[in-house]
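First the structure, in the form of structure tokens, and then the observations on it.
Heads up, one of the protein chains got dropped from this complex, but the rest are sitting where they should.
And now, chain A:
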Amino acid sequence: MDSCNCIEPQWPPDDLLMKYQYISDFFIALAYFSIPLELIYFVKKSAVFPYRWVLVQFGAFIVLCGATHLINLWTFTMHTRTVAMVMTTAKVFTAVVSCATALMLVHIIPDLLSVKTRELFLKNKAAELDREMGLIRTQEETGRHVRMLTHEIRSTLDRHTILKTTLVELGRTLALEECALWMPTRTGLELQLSYTLRQQNPVGYTVPIHLPVINQVFSSSHAVKISPNCPVARIRPAGKYMPGEVVAVRVPLLHLSNFQINDWPELSTKRYALMVLMLPSDSARQWHVHELELVEVVADQVAVALSHAAILEESMRARDLLMEQNVALDLARREAETAIRARNDFLAVMNHEMRTPMHAIIALSSLLQETELTPEQRLMVETILKSSNLLSTLINDVLDLSRLEDGSLQLDLGTFNLFAVFREVLNLIKPIASVKKLHVSLNLAPDLPEYAIGDEKHLMQTILNVVGNAVKFSKEGSISITAIVAKSELLRDSRTPEFFPVPSDNHFYLRVQVKESGVGISPQDIPKLFTKFAQTQSMATRNSGGSGLGLAICKRFVNLMEGHIWIESDGLGKGCTAIFMVKLGIPERLNEPKLPLMPKVPTNHGPTAFPGLKVLVMDENGVSRMVTKGLLVHLGCDVTMVSSSEECLHVVSHEHKVVFMDVCVPGMDGYEVAIRINEKFTKRHERPIIVALTGNTDKVTKENCMRVGMDGVILKPVSLDKMRSVLTDLLEHRVLFEAI
């Protein structure tokens, strides 16, 4: 509507519409001018707008549009040509700019749109990364918790601490409301509440072990969610509205035997404990997977820690037990030693005390026998003698046995005639045997050596004992004694598998068999025969008159002689055979006649113990000199006597083996003589042995003698036996330092 552009803007009353247009244009112009202002303002503020050029264009476009509308205001009324010109210019410009802008926008709008999508994409990505981060963080935290828990659990070997720590730490890590551990009872039929987190002293709730929910938990190695209403979870007083989720996991109770060296512990163990964890009530928390994993790992660790603790407890207990046993054993040993000592003391005393009166009784009874007696008296004396001999034998037996057991008895080795021993036994036994009308026969093998080295006395005692038993227990029949040299085939007797005798060049094994056809022994009694003081029923009925020690002593002697003794019997009424084997030495080939003269060590009752031994005796006192000479002559020595030190030094030569000098005579210095003799004979083997005879037993004398180099001191008066033993010792050892 082109109205006339009058100068005066007068409103024609019927152009209401014009008025409205006028107002709208005004506002449009206003807006169009303010929009770019706002844009500029905000663009200036923001830093990231990449399209400034577009904005400028747009701004220009809008400004021009606004200008156009503004100029439009003047065109409602009559207007001049200038206004029309301006208007036209503005419109032209506006048209140009708008077209340019439109063209520009075609390029720009897709870009702007893609920015938007990229922004959206980035936002999504950021959200995703956040989530992942959260996951990793929780995982790492879980790992940290596990490590910490493990460290806490494994830092102690005390079972209670382990379990308590586990519960505490788990409670803390997972922010649990309650955490409980149920252990199986001894019977294995129930689970008992052993530890809880919040309650201090859990009263012994028990729950039967074969509930389905418990079985479910036990059969899986993972943590299992269970209902808060099941018995194991209902340990706290109810009162909350929404109990939190509950999870249960099994804790295997491993045993030492589960840990094989090569295999990993097989979980064949059927014993599990149950750990129950409850999240706080009234919270919306749920069990997350990582938390369950944490719980499982912890359960495993606890199992291992518990087994370690159990092992430790076990070994501590074993060690304590061992220590106790040690102490007890030590005490027992000491008591035994005390007992043995007491017994030995007792025996030593009794030895002397018993033998002395026995000796007196026997000696005087035998003397009494020599005197004139009436037949009655003689009978009485003989009985006394017999009884006392028996008693003496008994005492000797007991004392022998105890010495044997102590191991203090040693064999008296010497060369003896074996045949003679057997003949002697036969002679001793023949009278008794003939009284009982028993026939005794002796068979000695042709290859049995006539002489042997061994303990003659004890061998005879053994043979006598065995044969004597045979005679004692046979009522009728015959007894045969056989002695052979044991050959190697025979040596391995099936009945004595532990006895492996090995003959050698110097030794042989003598096997003696005594067979009797008497009452026999039942097989179960045979082992008892060799025990001390034990007598079987059959034996006790006879008045055996023995102490029951005989065979026990024989066994000890035979063992000492490195042999073996045993008895065979085919049963009651079938007689029995006693067999023993002992090891004897074979003497070297020597001329037979010289044998009896070979000196037996240490005692010799023959006159010539030291044949031809040249001895020098120095003593001022005539009587004592004569006595000493007598002693030494009696022992077979060749004695030279001197009565002064000068004479002694003059006479002494390397032929003299021993020099006896009296040192207790004041005024004559025996010590001086000793020193001079030492000087005279520089070589030790040429020097005679120097022995001092003195009446003083004090230390000073002894020390002086030692100082001057004497080899021995003897206290006067000297008995024959003492002199003999002194000489023996001296010649053997060249030194003797106390024969006092």
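Simple rule for what comes next: a contact is a pair of C-beta atoms (placed from the backbone, for glycine too) under 8 Å apart; a residue touches a chain by one contact, two chains touch by 3 or more; residues count from 1.
Note that in this section contacts and distances are computed from a predicted model.
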item	value
Listed names "2Fe-2S ferredoxin-type domain-containing protein", "ATP synthase subunit b", "Neutral alpha-glucosidase AB" or "Histidine-containing phosphotransfer protein", with the criterion being the UniProt name of the chain not displayed	"Histidine-containing phosphotransfer protein"
Residue touching the undisplayed chain, where the options are A:363, A:420 or A:445	A:363
Residue in contact with the excluded chain [from A:281, A:624 or A:704]	A:624
Chain A residues touching the omitted chain (full complex)	356, 359-360, 363, 367, 371-372, 607, 620-624, 626-627, 630-631, 633-634, 662, 664-667, 695, 716-720
